[in-house]
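Only one protein chain is missing from this complex, and each of the others stays in its spot.
In this document, chain identifiers A, B and C correspond to the written order of the chains, with residue numbering beginning at 1 in each.
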Amino acid sequence: MEQEQHPHPLKNRLYVIIFGTHTSAGRAFDIGLLIAILTSLCIVVAQSVPEIQLAYGVPLHYIELGLTGLFTIEYLVRLYCSPKPFAYARSYYGVVDLLAILPTYIAPFVPGASYMVVIRMLRIMRIFRILRLVGYLQDSNLLLRSLLMARRKVFIFFSTVGILVTIFGSLIYVIEGPEHGFTSIPKSIYWAIVTITTVGYGDIVPQTGLGKTIASLTMLLGYSILAVPTGIITAELNNEMKSHRQLVKCPNCSKSGHETEAMFCKYCGSELADPDQRVVPVETSDK
Amino acid sequence: MEQEQHPHPLKNRLYVIIFGTHTSAGRAFDIGLLIAILTSLCIVVAQSVPEIQLAYGVPLHYIELGLTGLFTIEYLVRLYCSPKPFAYARSYYGVVDLLAILPTYIAPFVPGASYMVVIRMLRIMRIFRILRLVGYLQDSNLLLRSLLMARRKVFIFFSTVGILVTIFGSLIYVIEGPEHGFTSIPKSIYWAIVTITTVGYGDIVPQTGLGKTIASLTMLLGYSILAVPTGIITAELNNEMKSHRQLVKCPNCSKSGHETEAMFCKYCGSELADPDQRVVPVETSDK
Amino acid sequence: MEQEQHPHPLKNRLYVIIFGTHTSAGRAFDIGLLIAILTSLCIVVAQSVPEIQLAYGVPLHYIELGLTGLFTIEYLVRLYCSPKPFAYARSYYGVVDLLAILPTYIAPFVPGASYMVVIRMLRIMRIFRILRLVGYLQDSNLLLRSLLMARRKVFIFFSTVGILVTIFGSLIYVIEGPEHGFTSIPKSIYWAIVTITTVGYGDIVPQTGLGKTIASLTMLLGYSILAVPTGIITAELNNEMKSHRQLVKCPNCSKSGHETEAMFCKYCGSELADPDQRVVPVETSDK
Partner (left out) sequence: MEQEQHPHPLKNRLYVIIFGTHTSAGRAFDIGLLIAILTSLCIVVAQSVPEIQLAYGVPLHYIELGLTGLFTIEYLVRLYCSPKPFAYARSYYGVVDLLAILPTYIAPFVPGASYMVVIRMLRIMRIFRILRLVGYLQDSNLLLRSLLMARRKVFIFFSTVGILVTIFGSLIYVIEGPEHGFTSIPKSIYWAIVTITTVGYGDIVPQTGLGKTIASLTMLLGYSILAVPTGIITAELNNEMKSHRQLVKCPNCSKSGHETEAMFCKYCGSELADPDQRVVPVETSDK
């Protein structure tokens, strides 16, 4: 978030408030926006319940229109005060912000467009901005880095699961057949996923002895390969936490190995850097 | 549990017995109280079974009345002997102790009040006091500290799960719709929670091909993100156990790194401090 | 298994074959016994299938009688050759060996006694003896020691789960009530266990909105506290594997830290002790 000097002081001030999180006005704006987004989401959720829609449909509709109006103004102000409006409009949040307000405007003309309101759900991703406000950024980065380090192993794991459900799905299709509910291979693969992840809806179940044996194998396999991603994430997290401790150095005696939440050096007692400044954060670019 | 001197010797003795756990009388009182609480819970549970209520309803009712009487006396004695009666009355256990005896008294006047007896369930929390009696306090503190250290990461994890179930719930609502049982977004979010936690009741299941694909994604996601909290807790526990070993020092040669249950220094053979005294316990305040 | 000298050479030889595992005759006896036990189990399982019982009921019955006869002879020989027959008869395996042959003898006199044949299932515990034969004893001991070290933490975990299912079971009983299938608190606790362990049969499910909210909480809780036992076992296993490596010392250069399956010292190349002799095994006493 570079603090470059704008020629217009108004644009500059708006930019700091709307895009920044370091001033108190910027924080207040972010919190207000989050409350507005959550309220708008709750209304969308409430409108889908027939009883609520019948009783409070009209007032809810007006609150929703009002919030959409506010979001429209916010979108236009963001476009106005951003130093690079096109870069914002093409960014992830720029597209989501536009898609979040469109459905309400085109709903009267296109039937079924009101369903597109669910796109607004993607706006709650902004809730992760709040992590920066409450100082949870460091732990969030630790988790992200661990997942990033493990991405190759997780990819291999998911390929293996994909191949297993294809093989077991095809097997059960041949064994049980359409007369027991396994009407096609895609449906049988769906059954294999339901079984290997230990969800077990019970909407399609094997009926023959051989089918039950295959199902038992699938369950035991799913039950035990669950250990693999857990092992991967744990090992990476362990690694990250250790190397992170190595990174935190006391500015006075330069000894490392301090606890994540330590505020003072345990060897010489001098104050350590603010935990949230210690590591260069993986910023989710916002412009 | 400071052992401050009371002016009245009776009050003092009662206080040591009822609130303390270090004298043999205090231990006997705690064990007796736990048996009474468990008996009273079993009666509440048994009374809810229609067959038992029909056959033994009357004697069970009298035993319950008797136990409630005992709990009332216990509550009054606690108020009497506590050096700060108001502090006790406003504490967690003070409120629970009162709420546990009230329902029986107001049941004849307020219909349905007997259901409030389930508040008595909260009294079984006192069972954790027994941990101090059997020397399990240290392990209990280790687990608590690990969970406390991991609280930020667990919060981030639950926020992510919350956002995921909202998005998947809304998606499946739009795709499947009320005609396949997904009558509202809250109900669809309930389905998403049932699926992502791999519970899989099977009371609502997707019927269309697209819905099944979304469901499969939800399952695979739920199956693999389960690895994240496990990784977090394991890494923290590992950390805690290591730093705990570091803390235990031999009083003779002052070398550290002893096993949790070691009684003697493995370097010089001199006796180590009692395991349960080694770490300052995270006391669940009782007054 | 002390090799004390018996006065009768026959008794002595029988003792070494039947109770020992170190001679080739003793190993052959153990493997033969295991095959006989597994065959007898397969027959019990097969007899419970109506189609098989109808077609092969008579020959299966005769094979079963023959095997029971063999087991009876084995039991009597064990009693005869054991230096302390009463100690054997009162030991775990002594009681199981007797209970495994009794049902067949009392079945003609006591109706329903044939069901007691399932006690024979306990005999398959002897399969763990084979671990000693195939050299898996060391890994089996490592797992056992880890579980033993973790027993206090696992006890605390199960107490917490017990309290949680009691509280959630009582809550759902009050909220949903008998009209939605929650006919008593024990049945509601059963539902809470089905839900918190993420099994999710779907035979009893909440119908009201509040009930579904409580169910969602139970699921999310169950989903995440599963992380706790995993973390405990992993941390203990990690610990055990590390301290085990410390224990294995090269007899030549006395450096430690060798891999579990290493046969030669990685520092000086001299042969290490046989892996299965390295640690004093936690023998499951057999006399």
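Rule of thumb we're sticking to: contacts are C-beta pairs under 8 Å (C-beta built on N, C-alpha and C of every residue); 3 or more make two chains touch, one makes a residue touch a chain.
It should be emphasised that the depicted structure is a prediction, and the values quoted were computed from it without experimental measurement.
Student: Would you indicate which residue among C:143, C:163 or C:217 is in contact with the undisplayed chain?
Tutor: Among C:143, C:163 or C:217, only C:143 touches the chain that is not shown.
Student: Pick out the residues on chain B that sit against the missing chain.
Tutor: With respect to the unshown chain, the touching residues of chain B are 198-202, 230, 234.
Student: Which chain A residues touch the hidden chain?
Tutor: 149, 152-153, 155-157, 159, 163, 166-167, 170-171, 173-174, 183-186, 189, 195, 198-202, 205, 209, 212, 215-216, 219-220, 222-224, 226-228, 230-232, 234-235, 238-239
Student: Which chain C residues would touch the chain omitted from the figure, given the whole complex?
Tutor: On the side of chain C, residues 41, 44-45, 48-50, 115, 118, 121-122, 124-125, 127-128, 131, 136, 139-140, 142-143, 146, 154, 157-158, 161, 186-187, 190, 193-194, 197-203, 226, 229-230, 232-234, 236-238, 241, 260-261 touch the unshown chain.
Here, only the chains that are shown with their structure count from here on.
Student: Under the over-half criterion for shared residue numbers, do copies chain B and chain C use the same patch or different patches to meet?
Tutor: different
Student: Find the geometric centre of each of chain A and chain C from their Cα atoms only, then give the gap between the two centres in Å, rounded to an integer.
Tutor: Here the centre of chain C sits 43 Å away from the centre of chain A.
Student: Based only on mean CA positions, could you tell me how far chain B sits from chain C in angstrom?
Tutor: 30
Student: Show the residues in chain C shared as contacts by 2 or more other chains, in ascending order.
Tutor: Touching at least two other chains: 198-202, 230, 234.
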